[in-house]
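What you see is the complex with one protein chain gone and the rest in place.
Labels A and B are assigned to the chains in the order they are written; within every chain, residues are numbered from 1.
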Amino acid sequence: MLKNKIKILHLYYLLIGIILITKYEFILDSLKFGMDMLKLLSRNFTAFKALLNFSVLEILISLFFLLLIIVSPPLSKKFRKILNLKLTLVSFLLSVLLLFALLTPVTATFNPNQIRNIGETKLLPPLSMFYAVKLKDKSGSFDEITGIRKEGENLINHGITNSTILVKNIQIDNNNIKLNTKSGTKIYRKDEVESVNTKLFLFGTDEYGRDIFSRIIYGTRLAFVIGLGSVFVSVLVGISLGIFAGFVKGFFDSVSNRIAEMFLAFPFLFLIILIIALFGNSVFVIILVLGISGWMSLFKIIRNEIINLSERDFIITSKNLGISKTKIFFKEMFPVIISPIIVNLVLQFGNVIMAESALSYLGLGVSEDYSSWGSMINAGQYYLTNAWWMSLFPSLFLFFVLYSANKLGHNLEKIFNPLTSK
Amino acid sequence: MKKKIILLFIISLFLFLFSSCQSKKNVKKRVIFSISSDLSTLNPLYTFNLNEGRISELIYLGLVGHRWDESKGDLKSYPLLAKYWSWSKDHKSIGIKLRPDLLWSDSTKFRVDDIVFSFDAYSDPQVKSRFYGTFDNFITDKDAHINLKKTFDIISDDSLVIHFKKNSHPKLVDIDMPILPKHVFKGIKRTNYSTSKINFNTVGTGPYLLKNWLKNEKIVLAPNKNSFLYNSAMIPELIFKIIPDYNSRIIQLQKGEIDFLDEVRADDINKVKSFKNIKVVLQKSRTYDYVGWSNIDREKYRKSKVLKPNKFFGDPQVRRALTMGIDRKIIIDEFLQGAAELACSPVSPIFKYAVNKNVKPYKYDKTEALKLLHKAGWKDSDEDGILDKQGKPFSFTLYIPAGNPRRKFTSNIIKSNLKELGIDVNVQSVEPSVFFDNMFQKKYDAWVAGWTVPIPLELKPFWHSDLEKNIANCVGYKNSKVDSLLDAIEKLSGEKEIVNDYYKIQEQIHKDEPVTFLFWIDNITAFNSKIKNIHVNPLGGIQHCWEWRLSD
Partner (left out) sequence: MEIIGLKGKNLLNNLIIKRILSSVLILILLISLIFFLLRLAPGNPVQKFVSPALSPKLAEKVRTSFSLNKPVTRQYIDFVKNIVTGNFGISYQQHKPVVDVIKEYLPFTVIFSFISFLIQIGFGFLFAFYAFKNKGKFSDELLSKLSLILYSIPAFVLGILLIYLFSVTIPLFPSADLRSVDFDDLTLIGKIFDYVKHLILPLATLSIPGIVIYYKYLRENLDSVNNKTFINHLRINGFDEKTILKKHIIPNTIGPLISVAGIELGLLLSGALITEVIFSLPGMGRLTVGAILNRDYPLIIGCTFIAGLLVIITNFLADIIRYKLDKRMLKGI
């Protein structure tokens, strides 16, 4: 059957191919920009520092990731092994999402927050084609640093700067370019225009004319950062408390157990909302809050496993042999408890992303500097009658992530613990 | 068998529901307004929020009423509860004669005592009303509580004289507040006014009365037959429907579920115009957006209350350069779809009598801006693309309140425009309640926000350099000429001189450019064309809605 022959490798070729073909210009430009920045670094450090901001950094980082992904199959055996796995629905979804999260600026086609010609671009349906007419810069010549800065801005905004006009209809005759906008027709001489490009709004635009596809890609990265970050916090709190309670027992054990139960019983959303509303909605606060609200299940698993295990014969024997507690833990216990932990983490990852999007939906998520799926869905709800795409696409992506996490957790449980599943 | 019966039942239920959805259109005579959030009270002592004030003004009337004089661009007062009034020769006391036969809605007679009681309550520190502390022209004790004995002279059952402070300059607005029914408030402890049940059981003199209030759903007003403004042709029911979401309001307007909507967004004008039976009115507003530049060194001010110039924005030249360096027109064209006007001073174009036409907005001009910055000593001496002066780079954080896309858009434009001048701007959005708290406490160097200019025109709270008294002067603007002009206006009574002073103030403020004035945003109101005799004006669309009529 053909179905079984498709490997992740094929998907890898396809995706890398698509990226290289559609975005070669962006990649080449950012390579050149990276080189220029390096040159600047060697000569003028203060100027370099002034140019370096988050938007510039993320382009360079994603460029680095792209190169890494391209060169790793021949170099890394492990990577090849992964690529040779069978392509399933879950692995397909996860690879695409992971690629979006790692290569955010490279895969995006617009700056997710840029508002440009709002009257023309707002609420466009999916697959709308537009012309980006770039006018020549009148300010004349500029020095090298300004040049590099402009290069960077051009990259950050994916070629759409303040001197670009987005229009749906243009007519080109001998000397003139005619732009037909809703508010009237504008005519430019050909020598006034630097370039005319076509731009595609793959998933349409939102109420401010921002590209939904690009916003979803940035949202993917945000979801992964928050998901992984919070899970990491949960792991730190849950595991350390769990191990401590499991070994120390006694008073500390019963107290922490009681606290965990209290946390489990409380409708946590209320407390999360409260903390975020009062202490701001930076990514860091959200990660911390979501992470802390998810440690209980991990704590319970680890504590119960450790207490159960310490009563087993082989552990008691090793103890009697005088092996130290830490050694027993890492040599004997860790391999046993790691599998339920991993399953729990995968499910936890899904839960955190769900919680984050619910918060954003309520208007309490990460600040509007970042596009989050939840807030996109929230905005889209009000435009259901005339712009279904605004909420559909982010909802789909949210569903994809949650489905893959749940399915993966389910599958892992089957592998680790074949007895409990049917 | 059982299952089938249940299934049948469910199906018939759905059919019934479906048919009941297609019920006939309601033809009841009424007007449905939409408001974005529920009111907390209709008690005029505490109507802090704009909608609360507007609705409670329909229930509680004041002594004088106001209409907007479009040709002059100012308020015109007319007698409401008062039949007429007359100022004394020295303009320090005012005699008021009430309308005869005024009745409260519970049929109690309206008495002079109600007026005295109202002033007493509004100025009582225990009551903490929204007007508390604003009775500067009255004779008060040290807690700003009006001295009733010295202030009010009750002549008869329907006339009284109000005496003002010796050196005061009283105006008609000083006695302009909704009058409260004393007999209803009697027996309630003053500290309990804000929580008492009277907030939901309105007894007023106005043309409408509260009929029903469903929390978070709707507020229903019905005519008050005891009011002297009552007319049988009045709209028999006003409903204020609470719809928190902007777009649902637009959809309901389209479906005919609401009849009146203000604050339509500029990019929706064409859409709303195309709705059936909907009229759209554009109204110049008195609200402007601005970029605040702290004029003063905030640290020094906090420590020793002295006003020293800010290291970035203390120099008027720099502030002018910043204004010239920001393409304000692009925000109007791109974001507001042209439904705004460039601002150049704090006097709104609606105040036609006071606007100085000779003051024109600065043009967007990068080279001129750069020249000014060089003149002020800002040069890129270390060639890192960023201007500097005495080793300090021109780099600052611009704060904006979160959740406002217009401010976000504006800040992005500012950031990229100023970057071209060699100024590094770092934009940060802050949760609104924290933002405004910090703004008033002068914790920011630069920010984007908006102000609404009060009617009647008043500039002193925003631009007078006595910062202890005028906390709305958040930038810490100080110009002795403006100070003395502002002080003078309070004392002047001749209109010509006042206008002359306003002209001078505008010229001076434009020269100093204490903030970058961005634009006056049009107020867009949409309403059902079945409403006749409606005059949308700067005082708000629903003002005087008892004069509206419905066409059939």
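Assume a residue touches a chain if its C-beta (ideal position, glycine included) is under 8 Å from a C-beta of that chain, and two chains touch if they have at least 3 such contacts.
Because the structure is predicted, anything quoted here is derived from the model rather than measured.
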item	value
Residue of B:S77, B:S93 or B:S194 in touch with the missing chain, whole complex considered	B:S194
Which residue of B:K149, B:K215 or B:K303 touches the chain not shown here	B:K215
Full-complex contact with the absent chain, from A:K178, A:K249 or A:H410	A:H410
Interface with the unshown chain - residue positions in chain B	16-18, 20-21, 26, 28, 32, 40-41, 43, 46, 48, 125, 128, 130-134, 143-144, 194-195, 199, 212, 214-218, 239, 241, 243-245, 248, 257, 431, 433-434, 436-437, 440, 461, 468-469, 471-472
Contacts of chain A with the absent chain, listed as residue ranges	258, 262, 264-271, 273-275, 277-280, 350, 354, 357-358, 361-362, 374, 377-378, 380-381, 384-385, 388, 391, 395, 398-399, 402-403, 405-407, 410, 422
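In this text, only the chains that are shown with their structure count from here on.
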item	value
Chain A - residues contacting chain B, complex	44, 46-47, 49-51, 113-119, 122, 139, 143, 145-146, 149, 153, 162, 183, 208, 277, 280-281, 363, 367-369, 382-383, 385
Contact footprint of chain A on chain B as seen in their complex	245-248, 251, 267, 327, 330, 334-335, 337-338, 366, 382-386, 393, 402-403, 405, 408-409, 412, 416, 419-420, 424, 429-431, 434
